[in-house]
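Note sheet for the following structure.
Of the protein chains in this complex, all but one are displayed in their positions.
Chain nomenclature is as follows: A and B, assigned in order of appearance, with residue numbering initiated at 1 for each chain independently.
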Amino acid sequence: MWSSPFISAPASVSQIMLRVIFAMVPGIAMYVWFFGPAILVSITLASITALATEALMLKLRNRPLKPFLTDNSALLTGWLLALSIPALAPWWLVVVGTAFGIAVAKHLYGGLGNNPFNPAMVGYAVLIISFPAHMTHWLTPHGLEGIVLSFPDQLNYIFHGILPASTTLDALTTATPLDTLKTQLHLGLPVNEIRDMPIYGHLAGKGTEMVAIGFGLGGLYMLYARIISWHTPVIYLGTLFAIAGLFHLVDPASYVAPTFHWFSGAAMLGAFFIFTDPVGGPTTIKGRVIYSAGAALLTWLIRSYGGFPDGVAFAALLMNICVPLIDTWTQPKVFGRKGDGK
Amino acid sequence: MISALWVMIGISLVLGAVLGYSAIRFKVEGNPLVEKIDAVLPQTQCGQCGYPGCKPYAEAIAKGEADINLCPPGGEEGIHKLAELLGVEFKPFGEGKGPRAKAVAFIDENTCIGCTLCLQACPVDAIVGAAKQMHTIVASECTGCELCVEPCPVDCISMQAIPEDISTWKWPYPVFAIAPVRNNPQKAEAS
Partner (left out) sequence: MRTLYRFHGGIHPEEHKLESSEAPARRAPLPKKLILPLHQHIGNGAKVAVQVGDKVLKGQMLASAQGMISAAIHAPTSGSVTAIAQHPVPHPSGLDGLCIHLESDGEDRWIERAALDFRAMPKPELLDRLRDAGIVGLGGATFPTHVKYGLPSGQRIDTLVINGAECEPWITTDDRLMREHADGIVRGIEVLRHLSGAGEVLVGIEDNKPQAITAMRAACAGSDIEVVAVPTLYPSGGEKQLIRILTGKEVPSGGRPTNIGVACNNVATAYAIHRFVDHGEPMISRLVTVTGNVRTPMNVEVLIGTPLTEVVECAEALPGTTGYILGGPMMGLEVDDLHLPAVKSTNCIIAKSAQLFPPPPPAMPCIRCTRCAQVCPADLQPQELHWFSKAKNFGKTQEYHLFDCIECGACAYVCPSHIPLVQYFRFAKSEIWQREHEQQAAEIARERHEFRMFRQEREKQEKAERLAQKEKAAQAAKPAVATPLPVAAAANADPDDTLQMRVDADIARANMQLRIDAAAARAKEQAAAAQPKNIDALTPQQQAEIAEIEARRAKLREIASDAGADDEPPKQI
């Protein structure tokens, strides 16, 4: 005997995940435009690793393969991770990060829907702690001085670690805008002088700012398609803007403008793709507000005072820890119980 | 040094007074644990636990003399509740000691000789009758303890399972559509 209802809306998990993946396309297009096609290699690598790890874990856990391999959640994890690490990272870095995220952070906690932490962010955290040197090989955007590597040369480096003669890694890569900012602030340079350096554009880093705009566009599509609720990105970006803006007003020499925070690092990716991950996030509206505001505060704190140049991944993981508590605190009032205590 | 000692003595006196006062003020009559355990037990008074009734079993559990898995009518749910209440691990029923289907006693009135032995055995006075008169069970009060079955000299008491009807029917637990791979080898291969 099957219970009512006997009809259902056409939405499905795999379709939702696919749309999220689709929403990343503008950002990735910008990435390819400004940094070359190397990122596509890491995305492909991450996708294959994600699906293979997922299949292996499902087999080990005695779960059916088909529904879970086609739910696109592993794919999404792989793409998120690939976008969080340098495009020119060696192949095994992507593989290790993705495999760890899927196997440990996702399946050891019970698989789809049961992981308290965002698997991609766990993968990222493992990589940045274990292989910090490899995680700094960010490509220099096109249009800046430096050598542009041809695609075959990029492949050759990713898979074999071999660079063409007469080039060095330093000439190819550069520190990220956030990293440079942090280093230079340490050296005592005021913000306005740092911002005049060639790697910076109008909003934030050259190239990276456009990638962030790409992700923002994808995010707007998700809002339009009602895949994510507006609370998370609006509260996250709003809080980040408010905190950064406040400090920037008080001390513009030591604190960058809030728009810089928006368009550099993984802030945009976080606002629309990471903090909106439903599995590790809170389930109540009020909870989402607290979660996003907390994440914004942590992002800003880590960026301004922490040991890592960007704080999005750690903000996500730290806020993931708080989710059960936030959920318990923020249960909404039920129909017909608005009057009484709860 | 001396003043420190005085302070310590003062603190201990104050705390002692507070403790002493609360011991009198908030004194609990009886053993609340026994009451709490008794509230969890199903009150069939069947003695299947080896104690003469639910209260004695509750007392035995409270004293730590009895295990928590001795009450078949309470079901696994009952053990879970006891485990939670006492903060101990869940313990499954022993081999062949699990709960049976719910039933009520039924007296075959053609065979009953009116000996009143079952009346004396019934812990909840759910059998009516008098000497040399036929007895009958008040089904709504019967706890299904089976204590009346044994004493009957003419074996006229049987336990009858309570049939499911619309008022006792329960919605089944939804069957999760995703089956483990080993139960569904063809499907796994297909994927």
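The criterion applied here is as follows: a residue touches a chain if its C-beta (ideal position, glycine included) is under 8 Å from a C-beta of that chain, and two chains touch if they have at least 3 such contacts.
Please read these numbers as outputs of a predicted model, since none were measured by experiment.
Chemist: With touch as defined up top, name the shown chains that contact the chain not shown.
Modeler: Across the whole assembly, the hidden chain touches A, B.
Chemist: Can you tell me which of B:Leu33, B:Ala103, B:Leu117 or B:Val149 touches the chain that was removed from the display?
Modeler: Here the residue in touch with the unshown chain is B:Leu117.
Chemist: Can you say which of B:Glu65, B:Glu109 or B:Glu150 touches the chain missing from this structure?
Modeler: Once the missing chain is taken into account, the touching residue is B:Glu109.
Chemist: Using the document's contact rule, name the residues of chain A that touch the chain not shown here.
Modeler: 1-9, 11-13, 15-16, 67-68, 71, 73, 111-114, 229, 278-279, 281, 283-284, 327, 331-339
Chemist: Considering the entire assembly, which residues of chain B contact the chain that has been omitted?
Modeler: Residues of chain B in contact with the hidden chain: 38, 41-45, 53-54, 77, 106, 109-115, 117, 123-126, 132, 134, 141, 143, 153-154, 163-166, 168-174, 176-178.
Keep this in mind: only the chains that are shown with their structure count from here on.
Chemist: Measuring centre to centre with CA averages, how many angstrom lie between chain A and chain B?
Modeler: Chain centres of chain A and chain B, defined by C-alpha means, are spaced 54 Å apart.
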